[in-house]
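Here the complex is missing one protein chain, while the rest keep their positions.
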Amino acid sequence: MTLSPLVSLIGRRVGASLVTLLFVSLAVFGIAQLMEGDVAEAILGQSATPEALAGLRAAMHLDQPAWERYLEWATGVLTGDPGRSLITGLPVWEMIAARLGNSLTLAGLTALVSVPLALLLGIVAAVKRGTAFDRTISIATIGIVSVPEFLIATLAVMLFAVTLRWLPALSSTRDVHSTWDLVRVFAMPVFSLACFVMAQMVRMTRAAVIDALDTSYAEAARLKGCSPARVVLRHALPNAIGPIANAIALSLSTLLGGVIVVEIIFNYPGVARLMVDAVATRDLPLVQTVAVIFCIAYLLLVTTADVVAILANPRLRHR
Amino acid sequence: MIGRRDAIRLIGGGGLSIGLGACGFEPARPEPAGGRLRVAVAVSSTADTMDPARQTVVTDFCRCAMVYDGLTKLDERFLPQPALAEAIETADARDWSIRLRKGVRFHDGSPLTVADVVYSLRRHLDPAVGSKAKVFADQFASVRADGPDRVRIVLKTPNADLPTILGIQQFQIVRDGTRDFNKPVGTGPMRMLEYMPGVRSLAARYDDYWRGPVRLGECELFAIPDDSARINALLSGDVDLIHAINPRITRHLTGAGFELLESKSSGYTDLIARMDRAPGNNPDFIEGLKLLLDRETMRTAIFRGYATIANDQPIAPTNPYYDPSVPQRPFDPDRARFLFKRAGLAGARVPLVTSTAADKSDDMAVLIQDAARRAGLGLDIRRVPSDGYWTNSWMKVPLGFGNTNPRPTADIIFTQFFASNALWNESAWKNARFDRLLVAARGETDEARRKSLYGEMQHLVHDQAGIGIPLFISSIDAYSPRLKGLRPMPQGGLMGFDFAAHVWLEGK
Partner (left out) sequence: MSRLAISGRIGLALVVLWVIVALAGPALAPHGVGEVVDLDVFSGVSRAFPLGTDYLGRDMLSRVLYGARYTVFIAFVATAIAVVTGVLLGLAAAAGGWVDMLLSRLFDIVIAIPSLMFALVVIAATGASIPVLIGTLAVIYTPGAFRTARSLAMGVMALDFVSAARARGEGLPYIVVREVLPNVTGPLAADFGLRFVFVVLLLSGLSFLGLGVQPPEADLGALVRENIAGLGFGAPAVLFPAVAIASLTIGMNLLIDSLPGRRRR
């Protein structure tokens, strides 16, 4: 088994990713130029006057040509310093670092809980296709994911924090001093997020495993007398793993930037709210840096999914 | 607000590593003497600021009130009381001399000097500061030191209200030369221990406060933007005081044993028709529009009674210059139908722009739309994003909404919003008589005469201006019964954002 095609693939993907990042930062910058309003208007709000705006813009160097400001930011990022926020004057990296840690913690815990559970439910539903168990799983996953996330999170808070008083209504990592605290603080946010991300993984796992079980060689394995478990694990899964890994990557990729509602309801300071704030105030150095971070995370996940698919399915290796 | 599902583009990845080390977990702190008050307001973002000149939202007002003092402080009747200024003297309302209080020290131990005051006032004139109070500061002809404990301010034109203007939050005093406000230093009742914009702040009692130390030990302040989540945090005991309660939920809170603080204010959300273009340039349309305001239903359905009926002019009944002789405009869709027909607008369709930026304008628009339908006028509601509303839509669309916080004096609100040349003349209403009355009232020293001038101005705005003010909106806060000392102030909720200096926790 030779890995060199894989290595070259990864090499190409890393190269392509860098180009993608360049384009993403350009696209985000371009779109920001199209958006109405700028950071000076955001600061002055209702009390903006033409003179005040002009003065503030000059002070923030917003009167420089757009490409100059982009270049300044880009060279800063390449040297490891994405500059300072136009709104707070704090270093962008300092503002992002703590919140990124929070977001990664929440996303990581959610992944730890939801991925194994989703795989298990999806595989069992596929094997027991058409049974009451399968239908229950189908209806439950769709039913849960179709409840708006703010409703799930709010209901959870009302039940566990207000009525039962088992869990805190706000999730602050400050209150974490032991593993038990960790469970208490993260239980509800992780639960709310898992409700959302699991559906896609469960359904894609089920569909992909069913497809793989229907293939001729899975059929052949069954006829040879392999046990159902062996048919699934040795013959069906390797073929199904590409789409499953892809579904996992897509689902998890929504966790960093997509948890805004959970961050709002549990008052959990993460990067999703930072991004929304930054967009609302047109704080471009911050917007661009966060967008690039989101993009890196996404590329890491989908590239991993592609590599996993290739490793699991030897046929894909010779492409 | 965009929900989780747009996710797909606000993407990111969930690495499996759990960086506990990077998350700022800290050992438990013992609660300080006086107790720690935890307060949740509604809005906070990375745009939070500790620069007094730039303060904009409730988080800023509260934090700046903790850390800084002004030269004067406005009381519950909006009258200026001495604070860092011990005395303010003038002979002609133009040339003012301010004597500073002695022995006041900043949180870093340095004494308050005239240089600090001169710097704090002058910086508003620098556009790079981005001051919200520049429009007031622009009347300063000069601000300079006058001996070791006096500051002299010369105005471009006389204004007897200067002591009140100096009590506006944005004119709070900072140390000479301060440019970075992320580690704020003031003379106020609390010292800032920790300040993270858009996350939270933690302030502790300043023991050398010139009025004497306050009772509260510490105050943690952050925002929970989601209405239900904020209330749940109070119900579960995670916070002690919350701001901006949805009036529809008050039953729920009082039922659970929590206290409510209703602060009646002169703040309002108003319907604006631009009079410099169609259809607002037709007086019949303007009058018909104001007849569509079903104030009673708005008060019950939208505010659950937590509002005061207004009468299309900005002076609230609590104001000493309020004129009760202005006839209350009724809700009269039939008369409106007649007026619209006369204006040639029967069956017309007019877009009405709303945004959450103008508080409750969404709900008001729906009620106005329903009334307009009965009057034979089609209003198409256009909801636009709150971000950018003030620069892109406000005063630019033919028919939209504005929102105004309480202003300390009748002169300020009339000058800022209704004078023909006012920057925020929302409806582009021009009236020469009104402008003359405004100048006359500003220089008038006879109170009865002044009151009649302001009375006539209220009549003019009520009759002619292109704005409909349906209600003065009360602010509602809710708090745990162990919090004591809160009382309503007309400046806004949370005791005019100055609660930290006045409240205490029972048993601490």
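For reference, chains read A and B in written order, and residue numbers begin at 1 within each chain.
Basically, a residue touches a chain if its C-beta (ideal position, glycine included) is under 8 Å from a C-beta of that chain, and two chains touch if they have at least 3 such contacts.
Quick caveat, the model's predicted, so the values are computed rather than measured.
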Determine which of the presented chains are touched by the chain that is not presented, and list them. A, B
Check each of B:383, B:396, B:449 or B:487 against the chain that is not shown and name the one that touches it. B:383
Taking the full complex into account, find the residue in A:167, A:208 or A:252 that is in contact with the omitted chain. A:208
Consider the whole complex, including the chain that is not shown, and state which of B:145, B:249 or B:439 touches that chain. B:249
Against the hidden chain, chain B presents residues 1-3, 5-11, 227-228, 231, 246, 248-249, 251-252, 297, 300-302, 304, 354-355, 362-363, 365-367, 369-370, 373, 380-385, 387-388, 392
So which bits of chain A touch the chain we can't see? 16, 19-20, 23-24, 27-28, 31-32, 34-36, 130, 135, 138-139, 142-143, 145-151, 154-155, 158, 199-200, 203-204, 206-208, 210-211, 214-216, 239-240, 242-243, 245-247, 250, 257, 275-276, 279, 287, 291, 294-295, 298-299, 302, 305-306, 309, 313, 315-316, 319
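Please note the rule applied: only the chains that are shown with their structure count from here on.
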Note which residues of chain B are touching chain A in the complex, please. 1-20, 22-28, 40, 45-49, 54, 56, 126-128, 130-132, 134-135, 180, 182, 196-200, 222-226, 228-229, 232-233, 235-239, 387-388, 390-392, 394, 423-424
List of chain A residues in touch with chain B within their complex: 35-37, 40-49, 51-52, 54-56, 58-59, 85, 87-90, 95, 97-105, 107-112, 148-150, 153-154, 157-158, 161-162, 165, 168-170, 173-174, 176-177, 196, 249-250, 252-262, 264-267, 269, 271-281, 283, 286, 293-298, 300-301
